[in-house]
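Here the complex is missing one protein chain, while the rest keep their positions.
Order as written gives the chain letters A and B; numbering starts at 1 within each chain.
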Amino acid sequence: MTHSTRDSIYDAIASIRLIDPHTHINPHNPASSTLADLLGYHYYTELAHSAGMPKNQIEEPGISPRELVHRLVKNLGPLENTAQYRWLVEICRMFFGFEGHRIDESNWEDLFDRSESIMASADWPQSVLDQSNVEAVFLTNEFDDPLSGFDTDTYIPCLRTDDLVFHLAKTSVRDRLAVASGIELSDDLGTLRQSLHQRFEHFVANGARACAISLPPNFCPLPVSDGRASSALSHVLQNGELADASHKAALARRVFWTLAELCDEFELPFDLMIGVNRGVYPGGVYQGQDLYDSRVSLTQYRELFNAFPNVKFPISVLASVTNQELVSHAWIFPNVITNGHWWYSNTPSFITRDAQARLEAVPQTKQIGYYSDAYKLEFVWPKFDMYRRCLSGILHDHFVVQCGWSEEAAIELGRRILRDNVDEIFPKPN
Amino acid sequence: MTHSTRDSIYDAIASIRLIDPHTHINPHNPASSTLADLLGYHYYTELAHSAGMPKNQIEEPGISPRELVHRLVKNLGPLENTAQYRWLVEICRMFFGFEGHRIDESNWEDLFDRSESIMASADWPQSVLDQSNVEAVFLTNEFDDPLSGFDTDTYIPCLRTDDLVFHLAKTSVRDRLAVASGIELSDDLGTLRQSLHQRFEHFVANGARACAISLPPNFCPLPVSDGRASSALSHVLQNGELADASHKAALARRVFWTLAELCDEFELPFDLMIGVNRGVYPGGVYQGQDLYDSRVSLTQYRELFNAFPNVKFPISVLASVTNQELVSHAWIFPNVITNGHWWYSNTPSFITRDAQARLEAVPQTKQIGYYSDAYKLEFVWPKFDMYRRCLSGILHDHFVVQCGWSEEAAIELGRRILRDNVDEIFPKPN
Partner (left out) sequence: MTHSTRDSIYDAIASIRLIDPHTHINPHNPASSTLADLLGYHYYTELAHSAGMPKNQIEEPGISPRELVHRLVKNLGPLENTAQYRWLVEICRMFFGFEGHRIDESNWEDLFDRSESIMASADWPQSVLDQSNVEAVFLTNEFDDPLSGFDTDTYIPCLRTDDLVFHLAKTSVRDRLAVASGIELSDDLGTLRQSLHQRFEHFVANGARACAISLPPNFCPLPVSDGRASSALSHVLQNGELADASHKAALARRVFWTLAELCDEFELPFDLMIGVNRGVYPGGVYQGQDLYDSRVSLTQYRELFNAFPNVKFPISVLASVTNQELVSHAWIFPNVITNGHWWYSNTPSFITRDAQARLEAVPQTKQIGYYSDAYKLEFVWPKFDMYRRCLSGILHDHFVVQCGWSEEAAIELGRRILRDNVDEIFPKPN
């Protein structure tokens, strides 16, 4: 009986139509064409590389999708225990009729051919969304994205701001900003604010429902006075990437603070993804070079949370050791919201541990259960399903068995975490 | 069968008469009068505020208890998933005959009326203690508490010292110390020690069984030379709260070290509650403004533990990430004792995780299982019961099932953790 209650909770929450509140889907090419698009996901290339596959075998210019898949398949054995490998197998079983549990020399080529023909269907992206029970996905758009040529009800724009905050010293970034906004940066701080303001107008006019950024562990947002910001801006405009670190840092803080002000003005939630160090392993494969320092604290953000009571901050933390701070801050600060299970914390045992801590102490209306972070639509389903397995376990074991909740109440909590909060925290513009 | 063994372990430890080794009960008004006393507990006000209820609705001067309860009840929905909400429902079911699982518009007023009449009984406090199977509770007394007018066998004094260590620069605190001790602080360090000594005499004479303090994450206790302490004291006496931070810090360390010396002299355990940052969210409701930085280490206390081998230090940590350090220090240092599950770590999954780590590696005689931290007597029972559910799960799953212990041995361990250690670590004065 216990087992069947758990199953029926799982079934009920699996039937909830999803909006995925954070992905890296390209709306102009949202789904895969061959297995190479799936196996080329950095999780597989970086894990295969970690297990011994040379980078130049993976990133050799000009190799065909079939050849890349063959090379990677030969290196998947060491990965079979990982959660990431399981996503891959489940995609193949769900979408391509694969019946095995292991992709290897004996079956990869059949699978390649069969999947290629299935993915060739003109309506493949919509078919993946439908099979996955997904209504819409949030995107990650560069600040100069024209946001045209796709359906923004299904592919919801989100203004990604890493370049603006951390790379404004690069000529290329300033040029992109000038072209996109029509405003050239000058020593006048007003040009900075106006060009950012113009980008918010553009994004909101095109249906954006969030602003987002990923932040290194040592980032500590603080307001920067006009005087200090002005001299930092001048210095950076003159010296570009050779500018002093202190000036670049002051400008980064100023831009970040201005973004928070604009989120306030435009009523956009500001997704903070806290803790990543970029390029720690420069010899790694593409997108497989970043790590972190777990010695980060949300106390670094206290001034921000106090200064912007009307901005919603959905927060993702990279390491599970920061999860309790996230729980406690979301418990105290009205504008702090827990958001998903990010990257290195996106495996079942960390998810279960972190999600349960949140469900025990954070108001249910302030928890965004999950996002897939996917680059291709096919990954939304297996990643959400991993989360649903964890969530239904908690709903059953903790709420039904230990707390005596009805199955219906547990499912209702699941619905709130999985779907309702996405609708309410990132409301559709009128 | 497994299930019934777990149940009988729970039943056995639930029958153990408790002494609660840390509360904030007011012995002159130990229990609640209306639901407003229960719902006014900071857990409910801060969580309701976090979920969107404006502070001025909660803290409006002059509103009646009934009105406050009505307002809060309308805002409890988002909290129904929390452990804290469960305490409330269990209180209402245990003490007021409430039969629901949700307090809402449909039932709150009946509940208010019925509970008010029950709480109006003259012997309500004792009735709560009896129904809760609680023999006595430790208090948290300000250093100038006269400790008179209540039964110190049931309400056990404990000398709380935060003001002495961290707020001696305030005139009001120094005035209170002078009035209470009969000794005026002067540049002579002796006056500082004598006034503190006088307070210890007063507390011990009135049955105090512990000294206690809560400490911020950056506190690092070290001895301060007489010369340094003397100049710090002079400076603080002259400048009050405007004194230099370095002088205030030196004086804080000196007072703290002196308190440890007095604990040694008077054989009082010194409860250290490590890790809280006060006032992080100044816009929060009363008692709902404090958070922490989890980057704290017990290595900050190594000099203290080495310097006072005869002082027992029951230690509480705020964040679960510090629990393993606590386990390891209690495993190595004879004078370090694990103490309860504090505040932001006081939810079932953190309790289970932290308690099991302790039970696997710390001598059973050095673990104080739990304290309620309650402000009103009604909360002692549901909080301890939450802990007992976690503890009986560990006793069953780990000790009986995995280690092959008898049910009796497991219950005996539970009794030691829940009760015997309180008696032995905080012995009743002769």
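The rule is simple: contacts are C-beta pairs under 8 Å (C-beta built on N, C-alpha and C of every residue); 3 or more make two chains touch, one makes a residue touch a chain.
These numbers were taken from a predicted model, which means no experiment stands behind them.
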Sole contact to the chain not displayed, among A:157, A:269 or A:284: A:284
Among A:17, A:101, A:278 or A:428, residue touching the chain not depicted: A:101
Identified contact with the non-displayed chain, of A:17, A:278 or A:295: A:295
Residue touching the undisplayed chain, where the options are B:325, B:385 or B:407: B:325
Those residues of chain A which, in the complete complex, touch the missing chain: 46-47, 49-52, 78-84, 86, 101, 277, 280-284, 288-295, 319-321, 344-345, 347-350, 353, 389
Interface residues of chain B (partner: the chain not displayed): 295, 297-299, 302, 305-306, 309, 321-322, 324-325, 327-334, 353, 356-357, 359-366, 398-399, 402-405, 413
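Rule of thumb we're sticking to: only the chains that are shown with their structure count from here on.
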Mean-CA-position distance for chain B and chain A (Å): 39
